[in-house]
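A single protein chain has been omitted; all remaining protein chains appear in their positions.
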Amino acid sequence: MAGLIFSFQPGASPLHRLDVRVKLAALLAVSLTSLQLGHAALALALSALLLLLARAGWPPLSTLVALRWYLLLLAIVVCSQALTTAGEPLLPISWLPASRQGLEVGLLSAGRLLLVALAGLLLTVTSRPAALRAAVEWLLRPIPLVPHRQAATMVGLLVRFIPVILSQAAELKEALRARAIEESRRPLRRLTALGLPLLRRTFLTADRLTAAMEARCYGAELQRDWPSLGTRDWAALALVGCCCLALLLLSLW
Amino acid sequence: MNQQPDLRNLVLASLMAALIAVGGYLVVPIGPVPIVLQNLFVLVAALLLGSRWASAAVAVYLLAGACGLPVFAGGGGGLGHLFGPRGGYLFGFLAAAWLTGLIAERAGRRPWLEVVAMVAGSLLIYALGVPWLQWMLGLDFGKAMAVGMLPFLPGDALKIVAALLIVRSVRPLLRPATAPSQPPRRSAG
Partner (left out) sequence: MGEDIITISGLSHRYPDGRQSLSQIDLRIPAGAFVLLAGANGAGKSTLLKHLNGLLTPTSGEVRLAGRPVGEDLRRARQLVGMVFQDADSQIVGETVYDDVAFGPENLNWPAVKVEANVTRALELVGLIGMAERSPHLLSGGEKRRLAIAGVLAMEPAVIVLDEPFANLDYAGVRDILSHIVALHAGGSTIVVSVHDIEKVLAHATRLVLMAGGRVVADGPPAVVAGEVEAHGVRLPTAIRLGLEVASWLA
């Protein structure tokens, strides 16, 4: 997972150079479009995204490996749809009531979910976390009552501390194994033995982090200037729009 | 400390959010259904931070996932996950943090009320998660319960007791913002 968290691949592809706000808008457009896509359009969109990911430095195979648990979930979606939808039997086995219609419906919904997942991955791979965080801040700005500066700081800290906590957890698990936690028959003890030290550490870290952030003048109002979108950004936005439209037309037709 | 009183809460909530994200990957193999620590940390956050900051922690976790940072268990991340089959549970965490925190704030640290708060929160997670799962996967209600709730209940009961123990032990570290950030005797590493 630590590898996934840092799936941002520094690079200079056209996608890397796009404004993050454009990429977020594109992600939203793709997510909404995916709900209406038919089989052909979906297959087209999926291949396009896999190609873009390859262009950004993630070959299709490693993409699928990274998403393996998600793929497993999608397989469950397909199976459950196939098994529960009434229709023309798929297999000549009476106790396995899989229908052809069910399989189609299942593949369709799994494909849609996969499309959105791939689009999200593409965004992560081509955008610096800090840029993403800043874009979130920008997006939250017009929403009242949401302290956008604080939200952006919190997202930044979250991203910063996930790998720290993960390695603490791994260290802790080893220490517990060295002291034969696996032999313990009391399940409660196994839960607290892992949870408690993790939480204690988190609290200590919070104390120190607060002091360190204060020492570096956190808290003053921060002004961030946003450059306006360039020609390239608008062109990309238009392109994504056209693609979505074309896919929709293809599905309807 | 001369700090803005909220900074420490902000830092704590961010770290709890990170802990919740990591919790999705921490599995304790007990019995037939492995126990994931994620909702344990949601409950602990609610008890320790209260309604407002605990929901902030979960909201930040969801926000990070929504904009494509891969924080959700199983990788991927992004809106697809948030609105995928397990999305209901994720939104359930938000509601649970809020509700459990709200009741816990009024519990005055009475253990039985804190247990009530956590039970209410845990049920709320399923109240959102199971119908969502049912709708997304096209299951009937009984099947959705069998897949999305019943197997996890014994683990949840265990987690509530564990959360109670953990909160008891960690609470002394939650000093008010006026206290020193480090006791002076702890100084060298």
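By letter and in written order, the chains are A and B; residue numbering begins at 1 in each of them.
Operating definition for what follows: a contact is a pair of C-beta atoms (placed from the backbone, for glycine too) under 8 Å apart; a residue touches a chain by one contact, two chains touch by 3 or more.
Since the structure is predicted, the reported quantities are computational estimates derived from the model, not experimental observations.
Screening A:Val164, A:Leu229 or A:Leu248 against the full complex identifies A:Val164 as the residue touching the chain left out. Annotation: of A:Thr63, A:Thr126, A:Thr192 or A:Thr205, A:Thr205 touches the absent chain (contact as defined above). From the set A:Pro60, A:Pro197 or A:Gly219, the residue in touch with the chain omitted from the display is A:Gly219, counting the whole complex.
By the touch rule set out above, chain A reaches the unshown chain at residues 2, 6, 10, 128-130, 133, 156-157, 159-160, 163-164, 167, 204-205, 208-209, 211-223, 225.
FYI, only the chains that are shown with their structure count from here on.
Here chain B touches chain A in the complex through residues 1-4, 7-8, 10-19, 21-22, 25-26, 28, 30-31, 35, 37, 40-41, 44, 56, 60-61, 63-64, 67-71, 73-81, 83-86, 136-140, 158-159, 161-162, 165-166, 169-170, 173-174, 181-182, going by the rule given at the top.
Against chain B, in their complex, chain A makes its touches with residues 1, 4-5, 7, 24, 27-28, 31, 66-70, 73, 76-77, 80-81, 84-85, 105, 109, 113-117, 119-121, 123-124, 127, 129, 132, 135-136, 150-151, 153-155, 157-159, 161-162, 164-166, 169, 187-188, 190-192, 194-196, 198-200, 202-211, 213-214, 218-219.
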